[in-house]
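Yeah, one chain of the complex is gone here, protein chain that is, but the others are all in their spots.
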Amino acid sequence: MALIEVQHLKKYFDVPNGTLHAVDDVSFKIEKGTTMGVVGESGCGKSTLGTTLIHLQESTGGKILFEGRDVTHLDKKELRAYREDVQIIFQDPYSSLNPRYNIARTIMEPLEISGRFKSKAEIRQEADRIMDLVGIEERLRGSYPHELDGGRRQRVGIGRALALNPKFIVCDEPVSALDVSIQAQVLNLLMDLQEQKQLTYMFVTHDLSVVRHISDNICVMYLGQLVETCSSKKLFEKPLHPYTQALLSAIPSTDVDRKMQRVQLKGELTSPINPKPGCRFAARCPYATAKCQEPQQLREIESGHFVQCCRIEEID
Amino acid sequence: MADMKKEKRNGVNQWQEVLNILIHNPNAIIGFVIVAVLIILAILAPWISPYDYLEMNLAIAKQGPSAAHIFGTDDLGRDILSRILYGGRYSMSLGFLSVGLGAIVAMVIGSIAGYFGGWVDNLLMRMMDVLSAIPGMLLSIIVAAALGTAYHDTVIAMAIGNVAALSRILRAQILSIREKEYVQAAKASNCSNFRIIFSHIIPNSVMPMIINCTSRLAAALLFCASLSFIGLGVQPPEPEWGAMLAGARGYIRTYPYMLISPGVFIALSVVGFTLLGDSLRDAMDPKLRK
Partner (left out) sequence: MSADEKKKAADIGEFLDVRNLTVQYTSMGSVIHAVNGISFRLNKGETLALVGETGAGKTSIAKAILRILPDVSAKSSGEVYFQGADMMKLKEKEMQKIRGHKISMIFQDPMTALNPTMRIGRQISEVVSAHRNISKEEAEAEGKRMLELVGIPAERYNEFPHQFSGGMKQRVVIAIALACNPELLLADEPTTALDVTIQAQVLELINDLKERLNTSMILITHDLGVVNETCDNVAVVYAGKIIESGKKYDVFKHPAHPYTNGLFGALPNMNLNSSRLRPIEGLLPDPTNLPDGCAFAPRCPHATDKCRKGTIPAVELEPGHFCECIRLDEIRKER
């Protein structure tokens, strides 16, 4: 049984011009102890997917299953319990910490609220243990966020997410705002923690090279639709969906010897507001036909490899 | 640039940083000194006034500055210096209290509107719109005329003019802070609404309101003077700088010294608060720190 299962999940927003389909009919499973990478460009809905899964926003349709239980709609008490199982790490280390709290307090707060500890001393002890785990030096524990660099702030964010002992963590672009040399440190930390604590991650990012390192499986999203999902290895070896192919070929390579074959996409992203039925990538797809305007299905093309494209068999 | 932090000083929170910046700003120091001196004079008035501020002595009325009466005497023979000192108590306290009361009410209204949104927000903000549709001076006159001229009535009359604008400022800040990731993180950590509002949102929203309040203090002093000038606010024989100006109206050409002292003190206090407010705003502006 998968730890997290998402079935036909939808999240729509009401905007002045109509309805914004941020997440539209997304289905996948995440096994315990693995990392599911969710990739896509701006407006694909990956961040919304993350915040909806942990109930920071309420879904508009579909089902969310956690450890086999239906957690799509939760009352207050269930929500409290759910939040101790699922947590989130945010992208921006500058706005994800309360500037008025020093970092010890940031980590102690969820511990206090959980009610698991009896005295302030115990809480502080646990907080120290967590800060050891994520690599924050003792001398910095009384510091305020603005006194620390991005990498350290992100470690605090990770520590805070670990405080309630969650099973599942949504990592929303946790290293995108960091310098390359610091990115590597934080990514290694996340992977070490996953091993130590048997954590399950949903790793949201736009950076394909990062996601390859950390994910076991990947979901590719485009304008709210899930276009392809399979193991990380398969995705990079043999991407099937035209968008995935274009995405992978668009990444500037650091290999001096290879000349990249680039799939150039024409045009810009279409609007996710009041979208027409059918594949949203069709407007830019080099293989689009009239069939693509009809509502699409996610199909299992090979074992464990799902693609939402009606022309997959014909394209090659 | 943002990643280069001096790691020697730690545990310095933002208020302390602001203080650090202010200390190095000459404008801030001048403003602070002026305001501090005026406040000290006001507090010590009962002990340092040379004469009883109500004591009339028509024999020595309308006399210019002399050794006995440093600022001279007014038309009823009262010592102007003593009246300035006591007047300061009224002017300064009315200024602080009216802005303070306005700020507190604004905080309640602004945070409820900002955090809960929806129809509550709509209702409260439309009420504030109605309030701001009435010109400030007129509003205070109406309230003062309705309530009376007792001290606490004057405070309320002056406070009302501040509520609408301050609540809007606070609400705007709350709307922006509400979406910040650390508030989302607090929700994800099972923080109660109460805790989120009071520990996370409000402490991070008050700065713009505080800065606005410092400039309102300067305006409040002028306002208080204006109220007294037209006969509302502080009533005779109690001294207040504006009232003293009003009383000296008739003597502009004959005994100008009666105008100069209260006028100078009003101007000085406005300058002091403005300097302090300006440098406070500059110190709190994160963009200027780079």
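Every chain is named by a letter (A and B) in the order it is written, and numbering of its residues begins at 1.
The criterion applied here is as follows: contacts are C-beta pairs under 8 Å (C-beta built on N, C-alpha and C of every residue); 3 or more make two chains touch, one makes a residue touch a chain.
The shown structure was predicted, so the numbers you read here are calculated from the model rather than taken from an experiment.
In the complete complex, the residue from A:75, A:138, A:268 or A:313 that touches the missing chain is A:268. Among the residues A:252, A:277 or A:295, only A:252 touches the chain that is left out of the figure. Per the touch definition above, the residue from A:19, A:185, A:231 or A:293 contacting the chain not shown is A:185. The missing chain lies against subunit A, touching residues 41-42, 149, 151, 179-185, 187-188, 191, 206-210, 212-213, 236, 246-247, 249-256, 260, 262, 264-265, 268-269.
Just so it is clear, only the chains that are shown with their structure count from here on.
Centroids of subunit A and subunit B (each the mean of its C-alpha atoms) stand 49 Å apart. Put simply, subunit A touches subunit B in their complex at residues 51, 54, 56, 80, 83-84, 87-88, 90-92, 94-100, 102, 109-110, 113-114, 139-140, 142-144, 146-150, 157, 160, 163-164, 179. Interface of subunit B with subunit A (complex): residues 2-5, 7, 9-14, 17, 180-182, 184-192, 195, 199-200, 203-204.
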